[in-house]
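Shown here: the complex without one of its protein chains, the others still in place.
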């Protein structure tokens, strides 16, 4: 895995601050477990409100934390005074997300001044056993000169 | 737009029943506004809990209702006694989803015994004005011999 | 379908000139059949060199003309003095591309100063009968201040 140098030494505070202002993360109960240069890990503990019709995590909930994990992995490498938007993503749901916890791990594949390509894997932890259940590939855009609102 | 014949005359009850068992739809406050053979419309009224860091709808919330609208469009054409899973989807977020309501409209592009290809467009309604904000392309799989739990 | 105003009145000459400099289109035998503001149609007549192991058009050949049809649809709306690159695309291969001709029809979904979202459908013409065989969704980037080499 490539090691990246962050452009902003305060990237962690900037990412955590941004994450804390996402109403959707609070609604889901998602936790920003880890943020490093080009890496991000989000945990989503199970609750019945996150499910689809079979009682597993809903594909949309899995996609939401996967998109976010890849997005903050990308944002960690962007300069201060910028904001980030998801241009697009694609996700394969490879196995039912069944268990007590879902973990999304994002990583930057190719950072860029305008566009950044990132990836996330999602695993479901069922009675302590981790199974890979989704794979996401994403394009981010860095908006210069527009900081996230404080 | 192609007109489809449903294999199951009770498709509407089957889809509405499945939708009502998705905890995630209740959590978000999403409403199944319309279900016809090969078509589905889902409404997601604004609440602060659905936002990202700029106060717009979170990309994951947009993706969740888009995935679901395309998924139920597909499920409407599947036979009784089957269940549906999203294999994968790809979504472009074309404009900020800003406003009082998000509408996801799903339609089947190509139904199939095993795989179905569907699409969804998402618009944001801001002070009554509708703007296209996302486009999704999806692959569904029909699981035969396993009905959704009643 | 949305009607677009081209920023460059000479868009057709600019697109045809660019197309004619693509060695890959000549190798495949692809023809730029139609270019209008936000629209592009490319024809790919059958030859055995375009096939996969079952004798149908290779998925890569289908993807190549679909990517190009969407790309030139996008490029038709870009200003003079710019060039275009595909950021990413996603394609569903919905039916075998079998027949004497493949037609890719691209259209712009959302034009933008930097990013443009486009789509393409591909049909195969078999003994005169047209069947939809692929659907592509694409993100393009417009590079300002760098014209295509003359």
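Chains here go by letter, A, B and C, matching the order in which they are written, and residues are numbered from 1 within each.
Methods note: contacts are C-beta pairs under 8 Å (C-beta built on N, C-alpha and C of every residue); 3 or more make two chains touch, one makes a residue touch a chain.
Source: prediction; values computed, not measured.
Chemist: Among C:87, C:102, C:115 or C:142, choose the residue that contacts the chain missing from this document, as touch is defined above.
Modeler: Residue touching the chain left out of view: C:87.
Chemist: I need the residue numbers on chain A that touch the omitted chain, in ascending order.
Modeler: 90, 92, 94-95, 109-110, 117, 119, 132, 135, 137, 139
Chemist: In the complete complex, which positions of chain B touch the hidden chain?
Modeler: 87-88, 90, 114-115, 139, 141
Chemist: Going by the touch rule given at the top, which residues of chain C touch the chain that is not shown?
Modeler: So the residues of chain C touching the unseen chain are 18-19, 21-24, 26-28, 47-55, 58-61, 63-65, 67-68, 71, 83, 85-93, 96, 148-149.
The rule we apply is simple: only the chains that are shown with their structure count from here on.
Chemist: Return the distance between the CA-based centres of chain A and chain C, expressed in whole Å.
Modeler: Roughly 33 Å separates the two chain centres.
Chemist: Which chain A residues touch at least two other chains?
Modeler: Only 87-88, 90 qualify.
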